[in-house]
Each structure stands twice: as C-alpha cells, then as structure tokens.
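All protein chains but one are shown in place.
So, subunit A:
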Amino acid sequence: EEKIQESEKQNYRGIMVFIEHELGKIHSVSFELLGKAKKIADELKVPVYAMVIGDSINEIIKEVKNYEVDVIYAVSAPWLYDYQTKPFILEAESIIKHSKPEIVLIGATTLGRDFAGALATRLETGLTADCTELSIDKEKGLLLQTRPAFGGNIMATIICPYKRPQMATVRPKVMPMPHKVFGKDCRIIQLQPVSGPKDLDLEIVDFLPDTVGKVNIAEADIIVSGGRGMKGPENFHMLFELAELLGGAVGASRAAVDSGWIPYAHQVGQTGRTVRPKLYIACGISGAIQHLAGMQTSEVIVAINKDPEAPIFKVANYGIVGDLFKVVPEIIKQIKEKKGK
C-alpha cells in the first residue's frame, strides 16, 4: 500500500491559497479563498499561506498581506510574466514541496482549471473540482469538499484521506469576500525559480479581444440572456442595453448561438459556460435541461417568456409571462426613469 503513513501526514500543515493575477490585478476568487482559508485554519489551528508566482509581483504581495496571511511564498522571474502551464506548475510544485501545506485551494476559473489539474497530477494527489462548499471533519481533520456534478443535478461530498496535500478548486463568488485587516504580521519567503525560459512551451502569437461583449459572463454579477425567442441578431442590442444599465453581461442559449446571432463565448449551459451570477435574466429561453445545467445555481433567476408552461418558470424566482419585445423595453424604460431621478 502506498497510502501515506499517519506520521508522514503530520508533516503537512497549513492552508495554501494560489493567488491568480493578471496584468497586476488579483482575481477576486483568490481573496474569497483567503477568507475561507483563514476560517479553516482557525478551526485546525494552523497557518494560512499564499503563493504568488509572476514577474514584478511586489504590489500583488502588498495587497495579499492585508488578508490575514501568515506566510507568502513568492517566486518572480521575467518569463513568469504571462501565465503558462508548464513553468507555473514547476514553481508551484517547488513551493508546495518547500511549505508542505495540508490543503491547497485554487479558484475554479479558466486559468485555475488549466493549472490545478496539471499540478495535482504532478504531485500525485487528489483534486476535487469546482467546490461550492468546504468544511472540516473535526474528528479526522479531513477537508470535506462538496461540489455539484451532472450539471448541478446532484451534489457530492468528496474527501482525500491518504494523500497530501488535499487539493480543491472552488467556484468564484461562492465564498464571501473577506475584509481587509491591516498591519498583521506576514512573513515573505522568496524562492529561487526552478523553471527557466526553456519551459515556455507555448508561444503567444496574438490576442483577439472579444468585441461583442466587453464583460465576461463567467465573472459577471448580472447576466441578461437571450434565446430563440429573440428572433434575430438585430434584437440583441436590447439585451446589451439592459446589461449595461445593470452593470452586467449578455449570455445566450445554444439555440441563439447556433443560429449565429451571438458568438459561442456567450453560450450558457452544458456545452457552453457554467455561470453563477447574483441575477440571471432569461429572455425568450425555454429552460431546456442543458441550459439549466449552466445556470441553475444562479442566486436569483428572472424569466421572461410568453409561454406560461415554459420549464424556465419552474426554476425562476420571478417570472413575467409576456412578449419580451414589450417587457424588455419596458424594463429598460423604467430603470432609466428611476436612474434619472
């Protein structure tokens, strides 16, 4: 049996959070994880660690210090400026071997999922995907990781009893945002990079920004989504206008995407993106099971559909039965009036 011994397990202590950042900005999920890590750490009476990998990361480190972290492990080198799987995995492995945390938390973002699956395999340990709940089994000291599977139709609680570290990716916006705490002691340990420019196995040739929607649906707090009921691409401007008024993004059903009315990047559902905004407004979307798989864990769902029998009403907190071509412009009008005051 290659299951690790209790004594070996004791060598692993503390909760590590991977800090995701891009262009000098930390992803909000990293703060959420620092908040959760602190709660778990207090329960287990162990320290909180953070790992920061990148180039020119002083400002990032300064910011992370304000979230009750005991030790920040940092690696910086010019070739770590943009995220790439290989060098980041090598650095993360080195940090983890050095710090031996019992738990590692990573945001279940586009980048995080690319990174976590490779890292856990390299460390030959368990990784639970896309958790929405984390708690501690006090008796055994194990992390209880709860996650949706089968498109949110079932929930599973998963443990990793024998291997260390226990690793989980966690969905953004599920854990509350913690408050800043200034002036707490925080040690910074700079490690020498173990990767080199030779490990950059991707050459980034170009980046074509999404021109249709400036706000990305995976991150938006409010999503206004359109389906086949929108009737054509020319009508989506209503949804963009409403989304802009509310500070949100525009999503779509597969029917709308496959008709070529809006790019695939906006598709919500089983073969699109999984979203969990605070508010999801479905306009002219029937609520097929494959669509629900991508949005049924939204906090509040509003449905606008002319068919009172549409399945979307079964999951909607609020519904308006009616013609979206009357309802949506009326919503826009009333919000504008209110804002005008």
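Everything below uses one rule, namely that a contact is a pair of C-beta atoms (placed from the backbone, for glycine too) under 8 Å apart; a residue touches a chain by one contact, two chains touch by 3 or more; residues count from 1.
We take it that contacts and distances are computed from a predicted model.
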Chain excluded from display, named as in UniProt, from "Glucokinase", "Electron transfer flavoprotein small subunit", "FAD-linked oxidase" or "ABC transporter ATP-binding protein": "Electron transfer flavoprotein small subunit"
Per the touch definition above, residue among A:30, A:76, A:253 or A:267 touching the missing chain: A:267
Touching the absent chain when the full complex is considered, from A:62, A:122 or A:179: A:122
Touching the absent chain when the full complex is considered, from A:8, A:55, A:210 or A:307: A:210
Sole contact to the chain not displayed, among A:44, A:77, A:136 or A:159: A:159
Interface with the unshown chain - residue positions in subunit A: 1-2, 85-86, 89, 109-110, 113-118, 120-122, 124-130, 144, 148-163, 201-210, 216, 218-219, 222, 245-247, 263-265, 267, 270-272, 278-279, 289-290, 293, 296, 299-302, 308, 313-323, 326-327, 330-331, 334-335, 338-339
